[in-house]
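And now, subunit A:
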Amino acid sequence: MILTHINYFADLINYFSNTLGWGFGGKILGYVIIALIYMTFFSVAGLLLVYLERRVAAFFQLRLGPNRVGPWGLLQTIADALKLLTKELFGTDRKDNLLYHSAYYIVIIASLMALSAIPFSKGLVAFDVNIGVFFISAISSVGVLSILLGGWGSNNKYSMIGGMRSGLQMISYELSSGLAILTIVLMAGTLSMTGIVEQQRDMIFLLKGHIPALIAFIIFVIAGTAESNRTPFDLPEGEAELGAGYHTEYSGMGFAWFFLAEFINMFIISAVGVTLFFGGWLAPFGITDGLGPEWAWGLFWFFLKVFLMIFLLMWFRWTFPRLRIDQLLTLEWKYLLPIGLLNIIIMAVFVYFGLIL
Partner candidate 1 sequence: MNTETIQNKLAGIFPELQFSEEASQFLNIIVSKDDYIKLAETLKNEGFDYLFSMTGMDWGKELGVTLHLERTEDRFMIVVKVMLEDRENPELPTLENIWKTAHLHEREIYDLFGINFKGHSVMKRLLLSEDWEGYPMRKDWMDPSKMIIR
Partner candidate 2 sequence: MSYIGDIIGGIKTLLNGMKVTGAYFFPNIINRKYVITRQYPDEPAIVFERFKGEVVMWHNENNEHRCTGCQACEIACPNGSIEIIWDRVLNPETGKKVKQIDQHIYHLGMCTMCNLCIQACPTNAIMWSTNFHNSTYDRSQLTKVLNRPGSKLMAGVEE
């Protein structure tokens, strides 16, 4: 299938290097600008998500949440970030300095890389590869490395238990989320994120693939929650059991990076879910087609869908109790994985006989 590739980021680099004739230097400038855009997005989205989480949690818990700093308390998380920036960084005495400090760089790098492959709107994807889905799921498993390193390097038993739990959990649930993604890939016939979105022009995959797609979606949500370490799968943190788990010994910005990355991971999981199942940045039933620039409407629809998905994850978090480590594994290996495998076979049969809508 031939897709008309529009990519505004590529255009930008092209503009600097070729139109302005700055050559290699222009290319570098373009990359830097794109990187800055993504890093700004990383921090702003992270802070907004933290604010949103606190506000949503408050409404679930009969409270008001942050409402003092700025209008509706919107600047609360920025104030918190400033506070964390100015805090002293202190850790345990005998920490492994290299591992301890590299942990939060890895977590940022992994989240930013995964972010780069997500199509925010028509033509707004920094790293548009033909194996986008594959790339994201590969990169998101690098994130576990940071948690393991943080847990090990802190030289704290609670951190270590948290890190080990996290490794166990991430590696197990990677399988299920991968299978859920593959189910959709079977239907789409492409691994490219933009390709998958374009395929859903007529109907979103959740409806197109009906039963197998719905099962895949449920599996994806469960596995995604587990991968982003959120309740009911927040065992690596498990504040009632482990204090704060793997980031117990981090203070100031070290902690803040983990914290932001956790929320960005949630965003990535939701974004992937939206792209795979709900047609990404496409307007539902094409209701805004031709009303204005497609990329602007795309951004709107994309973020609306992602917000709804994130809200679902938050709803989970503020309702459910936490699982135990053995139950976590039972859920994965005895329920999600067999069902996922069966589901992929069913989907293959459906696709082969053209039973999908």
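How these were chosen: all candidates are chains of the complex that A comes from, given by their letters.
The working rule: a residue touches a chain if its C-beta (ideal position, glycine included) is under 8 Å from a C-beta of that chain, and two chains touch if they have at least 3 such contacts; residues count from 1.
The shown structure was predicted, so the numbers you read here are calculated from the model rather than taken from an experiment.
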item: Selected neighbour of subunit A [touch, this complex] from 1 or 2; value: 2
item: Complex contacts: residues of subunit A adjacent to candidate 2; value: 56, 59-60, 62-64, 67, 315-316, 318-320, 335
